[in-house]
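A single protein chain has been omitted from the complex, and every remaining protein chain is retained in its original position.
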Amino acid sequence: MIRLEKRPQPSRAWSLATPLVAVLATMLFGGVLFAVLGKDPVEAIRTIFWEPLFGEFAFYYRPQLLVKGAPLVLIAIGLSLGFRAGIWNIGAEGQYIIGALTGAGVGLAFYPMEAFYIFPLMVLAGALGGWAWAMIPAILKTRFGTNEILVSLMLVYVAEQLLASMSLGLLKNPEGFGFPGSRNLQQYDSAHNAELIAGTGMHWGVVAALIAVIFAYVLLNRHMLGFQIRLTGEAPRAAKFAGVNPPRLILFCLGISGALAGLAGLFEVAGPAGQVSIDFNVGYGFTAIIVAFLGRLHPVGILLAGGLMALTYIGGDIAQGNLGLPAAAIQVFQGMLLFFLLALDLLTNYRIAIGKPEAA
Amino acid sequence: MDLSAINPVLLVASLMVAATPILLAAIGELVVEKAGVLNLGVEGMMIVGAIAGFATAVETGSPLFGFLISAFAGAALSLLFVIMTQVALANQVASGLALTLFGLGLSALMGQSYVGIKPPQLGQIHLPVLSDLPVVGQILFSHDIILYFGIALTAAVWAVLKYTRVGLILRAVGENHDAAHALGYKVVRIRILAILFGGACAGLGGAYISLIRVPQWTEGMTAGVGWIALALVVFASWKPWRALLGAYLFGGVTVVQLNLQAAGVAIPVEYLAMSPYLITILVLVMLSADKSSAPAALGRIFHASR
């Protein structure tokens, strides 16, 4: 007979091991999935995890790792703060879009003027845009007790419509021959989030992501506010007893995650993507949820998880080209990873006992 | 703009069609939440149901069989949620999100070769006399069988919850799982059954979108209907008839905005298209103050220790 026994305290070893075990289990079951799709599983796994790092064209893919990883880490860091406190912002995709719109909007407003302050202003506008979008669920939650999960998610669809409207209307490139989409910011020096060192993929977004990791680490481990965030997630009543002001915490967590998602959107639109277009968003806001959990809501973990998830994106692209693996298979693969991770988390707090319990 | 292009009879009839997927999913989730479980994976289960039902209908030529399989598919996916939350005791919010993300990917994978195909049609029922009535006949008595099934299901869930022992036990489990356990009820087993029921309903709702409402398959075609269904359960204060009312309200908003788009109203299409989501938020705000009817154990993890 198999039973679960609650551990007297959480196991540190399992807490560190579960993400690794989850990745291995996902590789195994992902391999089965690929085999069912008629692909060589070993080859597919190798292509996804090995090719971008050490393959023939790694010099091209490695910078991509930073490009894809940075927005994921940036967003996931913000989400993780809220998740730790039991505040569920799942609308980061919307905040990402709005950040890109406000940031790009500010940049385009200055076009064609060249000035050093344009890009910093865009960064500010992007962060503010994402922040403001996240303030909607935050204020509705603190004022009316509205569920932030549903509101933030609904706002993703609203943001997507706004994005479409903007790329067809207000922000449309007047010289774009009627095609939807804004001017290309890559061709506008003052607004371009260019590579800081050519050929490395290193842009301001990567820098921002690293700063966010350090900031979150210090906040959670060394600061009262971080302690209050963790306390609220662990025991909301104890948090209140300890003097935490729940509405303020909600505003802070949703606000910061919105601002970080907005920043990610701005860096993307001004850099790798280059323009506001209908299909600008590719789901980073949702994948970041996986990244946050895979990193165990820990800043350093998120950094690693963001890298891993970026790897599956790039490797998935390669596998799509080389092996004809469908893009959706990678999405399933990522979903699977989250499943295994959450399920295996059990082992941190419970131990599995087989047979009759023995007296100690 | 030409508002006269909008035919009120067709409008009401199509409102009922637009409401049905939301209703099916919401009724399923209502039962799940009454048992004290919050499954945020409705969207994922719907979209998997949508493609499973669609593919089955295309391959077998039988839409009804497609619906049956969609219910199985939704329930099968919810089984993952069962493993996560009832066996592995994982956080229900995170597990629900995982289910949605996974379902979206899985459905895209399953649906690759079905894009652009027309499914076989499920005929409308025809009742002698009733269906031929002017106006009323077209609005009320000329729909497909699943639409009526949705209404019947609402009635059934209402009656079961209110009048039967099964309903009483389900509510008890959602209210206080420790007490239910102490009285000897199988909390986990009851919750598993509720989750599977919710999955089947969501699957049906998804298939209704791909087989009847649209009808074709495109990736991500549920477009948030699953989330709206979740909001609807709150809106309905966990009461089946109010869920029906809410579903018709949302169906109405959707249909009206589509009709306005077609009529060429001066509001840009994108703003019309975002209206159902904005109205969902608005309704949530208006009704969130009163949480008294929420099941007390909603979302809490149950582990029978000693």
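Which chain is which? They are A and B, in the order written, and residues in each are numbered from 1.
Everything below uses one rule, namely that a residue touches a chain if its C-beta (ideal position, glycine included) is under 8 Å from a C-beta of that chain, and two chains touch if they have at least 3 such contacts.
The rule we apply is simple: contacts and distances are computed from a predicted model.
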Chain excluded from display, named as in UniProt, from "3-isopropylmalate dehydratase small subunit", "glycine oxidase", "Ribose import ATP-binding protein RbsA" or "Cysteine desulfurase": "Ribose import ATP-binding protein RbsA"
Among the displayed chains, the hidden one touches A, B
Among listed residues B:Leu10, B:Ala156 or B:Ala179, the absent chain is touched only by B:Ala179
Write down which of A:Leu170, A:Ile211 or A:Ala238 is the residue touching the left-out chain. A:Ala238
What chain B residues would touch the chain not displayed? 165, 168-169, 171-172, 175-176, 178-185, 292-293, 295-296, 306
Touching residues on chain A - with respect to the absent chain: 5, 8-10, 222-225, 227, 230-231, 234-235, 237-243, 245, 353, 356-360
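Rule of thumb we're sticking to: only the chains that are shown with their structure count from here on.
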Within their complex, chain A touches chain B through residues 4, 6, 37, 83, 88, 90, 136, 140, 144-147, 149-151, 153-158, 161-162, 164-165, 168-169, 286, 289-290, 293, 326-336, 338-339, 342-346, 349-350
Residues of chain B touching chain A in their complex? 40, 80, 83-84, 88-91, 93-95, 97-98, 101-106, 108-109, 112, 219, 223-224, 227-228, 230-231, 234, 268, 270-271, 273-274, 277-278, 280-281, 284-285, 288-289, 291, 303, 305
